[in-house]
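All protein chains but one are shown at their positions in the complex.
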Amino acid sequence: MTELQNFKEVIDQYKVIFFDSFGVIKNYMGLVPGVKETFAYLEEQNKQYYIVTNDASRSPLQLAEGFHKMGLTEIQEDHVISSGMLAKEYLDLKVHDGIVAYLGTIDSAHYIESSGLHTLPVNSINESNIDQVNALVLLDDEGFNWFSDLNKTVNILRRRNIPTIVANTDGSYPLNVNEVSIAIGGIASMLESIVGKRFIRFGKPDSQMFMFAYDLVRERTPTISKSDVLMIGDTLGTDILGGNKFGLDTMLVFTGNTLQHDAEIRINSLGIVPTYICASAAV
Amino acid sequence: MTELQNFKEVIDQYKVIFFDSFGVIKNYMGLVPGVKETFAYLEEQNKQYYIVTNDASRSPLQLAEGFHKMGLTEIQEDHVISSGMLAKEYLDLKVHDGIVAYLGTIDSAHYIESSGLHTLPVNSINESNIDQVNALVLLDDEGFNWFSDLNKTVNILRRRNIPTIVANTDGSYPLNVNEVSIAIGGIASMLESIVGKRFIRFGKPDSQMFMFAYDLVRERTPTISKSDVLMIGDTLGTDILGGNKFGLDTMLVFTGNTLQHDAEIRINSLGIVPTYICASAAV
Amino acid sequence: MTELQNFKEVIDQYKVIFFDSFGVIKNYMGLVPGVKETFAYLEEQNKQYYIVTNDASRSPLQLAEGFHKMGLTEIQEDHVISSGMLAKEYLDLKVHDGIVAYLGTIDSAHYIESSGLHTLPVNSINESNIDQVNALVLLDDEGFNWFSDLNKTVNILRRRNIPTIVANTDGSYPLNVNEVSIAIGGIASMLESIVGKRFIRFGKPDSQMFMFAYDLVRERTPTISKSDVLMIGDTLGTDILGGNKFGLDTMLVFTGNTLQHDAEIRINSLGIVPTYICASAAV
Partner (left out) sequence: MTELQNFKEVIDQYKVIFFDSFGVIKNYMGLVPGVKETFAYLEEQNKQYYIVTNDASRSPLQLAEGFHKMGLTEIQEDHVISSGMLAKEYLDLKVHDGIVAYLGTIDSAHYIESSGLHTLPVNSINESNIDQVNALVLLDDEGFNWFSDLNKTVNILRRRNIPTIVANTDGSYPLNVNEVSIAIGGIASMLESIVGKRFIRFGKPDSQMFMFAYDLVRERTPTISKSDVLMIGDTLGTDILGGNKFGLDTMLVFTGNTLQHDAEIRINSLGIVPTYICASAAV
């Protein structure tokens, strides 16, 4: 593990950069200072970059628009890879008809809609349509009544033997500097343990997330290899573990979940070692 | 394991009977047929009995009154041992002042109130009183807003390093023949995994539940030993595992969670073997 | 949580002291300095004390003899409560005939022998006797061939639906200041997950361990209550969690598993809070 004073020290060793979004590019205080310059530099140097995010609550287009509003106009929709895209790919490939029931906001569901499938919130499932439910997707922790809809979800899964897709593996996410919020990945673990079935999880650290981004890279530039790619993240258990496992170099930054004074103890206790540690992704 | 045609075949081998409540004495259809006669017989024979239940949502008095309404007038308050009683004992012994925050109904909280302690629902905890919160008790899955209060609970536990007591270890409970409801024990596991702390769980299969009942037995009849006691339950993972571990003989009945045609496969796959299996606790 | 300069500050508030053994009374360097004086003081003041240890590798007599060799001649066999005693009680109450197969040393098995039962090491189980095996006990990590006997154990448990008793819940134990050894509790978790069955675990933090000691206390002195008892240990997840849950006051010492400079971070991250912290159990 190498401690960097500035991301600049290594940026030119890589042809492609993968960025986590929350905690790397932005956080509760807005855009991370200096990151705008990083993207300007990447554009200028003609380097590829992708945002690789465990966020299934919005579409890549909406995620890109969020960056634009903060002044990061460089990031286009086709540079954003979300775990929601993997949920959508799964449904496209594996569920050919019927209803896809979901937990999440209407916006999050809109994105996974495919031709031939009908998405319905869990609270709209009833005796008249339950036998057409062919998949369940957990998208977001908002947009539904936890008490009635989580209980209803358990009973749908007891009755219908269908795949359950978890489009975000995080257990919780930060709300502000002091508070966190339970994420749909945490809720999913509770439901999974109650119904005793195996859910299908997308999102870092799972490799499928990295593979999706890496395939896009190679479509544009077939000569690129894994050693040309650096993954930057603020979370050891998702960004760094997943990046390492996929064979990428990794950089842990201190602008999100991991604070500088905790980093060493966490790296040692989890045994997840980034290639670099650096205060931020600014150049 | 011995298969009984009727509970009568072995009842006289025991001086004390421990009964689980839901699934043994009553179920969604009301009182289990023939169980009234069982209690009449126990009274007539002067045998001791206790109801040992993972139900922290009501006080022993309220639980006894529930039996009376169904016609089981024999069962008095002092024969009912609930996991809520263990939560109360813990607070009495270990928490000497301040606020006990809880998730559950007002009724469930009323019971755990002790002199010197002030119980408050999680939704009443705020900046002005959070520093007085000295324990958190998870009592029931009803009586609070899941979305706001579960998120609030996570943040209370991140801020205050206090004991969290789970007064019911069940992950779910049956609502009717087809549907289950998520129980506070299932919610507790989700919260525990998100905050990364170790909660204190009372309720079967934990031995403390059986010890509490057994201590009452020996207070009345000091000569009784564990081999004089039979535990009757409908659930392998709580009633039977806990009874076995405590050193009691156990009887699995088919009037609740375990159906007769599933019993063998479940006993074999879990490796939890009751002393007897019997259709019901009726005589 | 109160930080003590010396155990003396609170010792007179208690009538009974429970001590963990390794890490509290002795460690790799021998007897903990000053602990001999603690026992002399307890004797002089006529206070009761018990050693409550997750050690099923030797009998209480052998454990007491070990203390005597180190110069702690006060500790008699009947003051030593080991998790092996609970395994023995279980077999006495619940297994009436046949073979008890075990993993551990001959010494550890000698202790659990009961009239009517025949103990045999796992490596002596074969086609001619496997159908008489009525229980399996995991006693110690030594005394058997890990490769052949652990594989054999898995296959015994796939063939015989019998109770498996784990007489020590610890996952590992310290060998010296730098090294640990895998304990039978760690091996048990691997076997449990491979065979998919539920084992019966004795040993702290489980309440049954504390109950066993507390019952002995009350036999001698019926007026004692839980608030008269202090549990002293070096491990948060066993001694302190278990003592707290049972309703006892607890004292964490820094002569074993928990080092003083780590204590705060561990207490906060696990949420297991002792009543007192103190450098050692010396007075």
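For clarity, chains are labelled A, B and C in written order, and residue numbers in each chain start from 1.
Simple rule for what comes next: a residue touches a chain if its C-beta (ideal position, glycine included) is under 8 Å from a C-beta of that chain, and two chains touch if they have at least 3 such contacts.
Since the structure is predicted, the reported quantities are computational estimates derived from the model, not experimental observations.
**Student:** Over the full complex, note down every shown chain the hidden chain is touching.
**Tutor:** Its contacts among the visible chains are A, C.
**Student:** Which of C:M70, C:I194, C:I224 or C:V283 touches the chain that is not shown?
**Tutor:** Missing-chain contact among the listed residues: C:I194.
**Student:** In the full complex, which bits of subunit A touch the chain not displayed? Write them out.
**Tutor:** Considering the whole complex, subunit A reaches the absent chain at 89-90, 93-94, 157, 161-164, 195-200, 206-208, 211, 226-227, 237, 241, 244-248, 267-273.
**Student:** Please identify, in ascending order, the residues of subunit C that touch the omitted chain?
**Tutor:** 145-147, 150-151, 154-155, 158-159, 171-172, 178-182, 186-187, 189-190, 193-194
In the analysis below, only the chains that are shown with their structure count from here on.
**Student:** Testing understanding: with touching defined as stated, what is the shape of the graph linking the protein chains, line, ring, star, complete or other?
**Tutor:** Shape of the chain contacts: a line, open at both ends.
**Student:** Look at both sides of the subunit A and subunit B contact and report whether the same residue positions are involved, with over half shared, or different ones.
**Tutor:** On the two sides of the subunit B and subunit A interface, the residue numbers are mostly the same, over half being shared.
**Student:** Can you give the whole-Å distance between the Cα centres of subunit B and subunit C?
**Tutor:** 27
**Student:** Between subunit A and subunit C, tell me the centre distance in angstrom, where each centre is the average of that chain's C-alpha atoms.
**Tutor:** Centre separation, subunit A to subunit C: 44 Å.
**Student:** List the centre-to-centre spacing of subunit A and subunit B in whole Å, with centres computed as mean CA coordinates.
**Tutor:** Subunit A and subunit B have C-alpha centres separated by 40 Å.
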